[in-house]
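Here the complex is missing a single protein chain, while all its other protein chains stay put.
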């Protein structure tokens, strides 16, 4: 028999296995974003996910809008001769009784001028609600990002 | 039967479950600090914990002193119009035979001027001794922080 950690979606207690799974989820998700794999990145959200940032009056809603927003951001970065890296960590993982998972984390965005220097761009707090999809994998159903440099 | 990873406090070998638990512990602890939840943060230390930093001649000792120090720091930050984020990672987790856990990690402190820019404030090495409390949870019994910018 297998002794692999129990990843059954009905689990509602924190577990080491869930924590590692959430870390792997974010590593893959942020790498897709930085690779400009806009559609694959959008697919890590639920169909009707919301993404709220302080610089927009309303949350972006749904995968098409998410993919379009990231494609636009990458075009602007390329035009400016810059690269971004999204480095997320300090994951406070709190399963809900209904099987969803609240994750509050820190996300540092680094910017590099190609041919120049690298530096901190943004320091953010990311509050996500993760849910299980039909295949048992994790998706973001709601994300709220705040920035330390904004009041 | 459950196949959850063994988190029994008597374990003295490194385990994936312990590593994830330690990560969760730090994520929660640092978020409490940055949220200025001074008392809850102090409660992640043992009653008689020591906290040594290079800028003080003697370690801070005990929860009351820890809570007071962090409350003071947050008041100074607020007065300066700044926010700090403590981002800890690179956890080298080494259980001791007695059940305590040595953890050597890196801690980056970011500072943001509210209405301005974000940048690296401090690069630190954090050496902790973690112990189990009566409920089986982790507490810091001794912390020593060094800063890369100091001789």
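Note that the chains are named A and B in the order they appear, and that numbering of residues resets to 1 at the start of each chain.
As a working rule, a contact is a pair of C-beta atoms (placed from the backbone, for glycine too) under 8 Å apart; a residue touches a chain by one contact, two chains touch by 3 or more.
Every value quoted in this text rests on a predicted model; they were computed, and no experiment measured them.
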{"item": "Touching residues on chain A - with respect to the absent chain", "value": "2-5, 7, 16-21, 23-24, 26-28, 30-31, 83, 85, 87-89, 110, 112-120"}
{"item": "Contact set of chain B toward the excluded chain (per top definition)", "value": "2-6, 14-17, 19-20, 23, 89-93, 104-106, 108, 119-123, 125, 147-151"}
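By definition in this document, only the chains that are shown with their structure count from here on.
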{"item": "Superposition of chain A upon chain B: rotation angle, C-alpha, nearest 5 degrees", "value": "120"}
